[in-house]
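Here the complex is missing one protein chain, while the rest keep their positions.
Now for chain A:
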Amino acid sequence: MAEHGIGDRPEYLTPVPAQETVPDAGLLLAAVARGEEKAFGRLYDLVAPRVYGLVRRVLRNPAQAEEVAQEVLVEVWRTATRWDPQRGSATAWIFMIAHRRAVDRVRAEQAAGDRTVRAGVASVDTPYDEVADEVAVRLERQQVRHCLDVLTEVQRQAVTLAFYQGHSYPQVSELLRVPLPTIKSRMRDGLIRLRDCLTPEVAA
């Protein structure tokens, strides 16, 4: 509970109504697939900070991030009917769309020879102290960080350079000065190790 320390601001715990539970993204997305706009509004509130945060982290440009996040969220509405719960969670599906869109934008700009590097401009994350499930989120972040630490250095770099920076695997190979086949397998091994670390132990 006393997990301060990530940010430099005090932690306000917004009073959360006692039995208000975090809505389930899967139920909401299923309702969205039936055209329920209200459900979409709730889904928005649940995932938009992560969609925006992810896109912004990859693009490093708040204006572009806003534009791409909007595209992503409208795409979620438009294609909700195609989400297949058997294949994956609603959030994984949404972040998959978000990440791919962000990376597409990075590549488009690189190909146009105009990668505007504006890192640093207003790149401080918006405070998330209004977020109701903040504590859960923070614990989650901690777990992810912990699990990243379990990886070997090359695995961790390969995964994070691709995921958070939007680099292609040849670019990662160049950056780390590690041969292509090695990078491919480090990415895979790294993700598998992360999976094993993040997945709760099944009680025997």
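Assume a residue touches a chain if its C-beta (ideal position, glycine included) is under 8 Å from a C-beta of that chain, and two chains touch if they have at least 3 such contacts; residues count from 1.
In this section, contacts and distances are computed from a predicted model.
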Fill in: Record-based protein name (UniProt) of the chain missing from this complex, from "Branched-chain amino acid transport system permease protein", "Iron uptake protein", "Nucleoside-binding protein" or "Regulator of SigK"
"Regulator of SigK"
Discussion item. Across the whole complex, list the residues on chain A that are touched by the chain not included here.
Written reply: 33, 35, 37, 40-41, 44-45, 48-54, 56-57, 66, 69-70, 73-74, 77-84, 87-89, 91-93, 95-101, 103-104, 107-114, 125-128, 130-131, 137, 140-141, 144-145, 158-160, 162-164, 166-170, 172, 181, 183-192, 194-195, 198
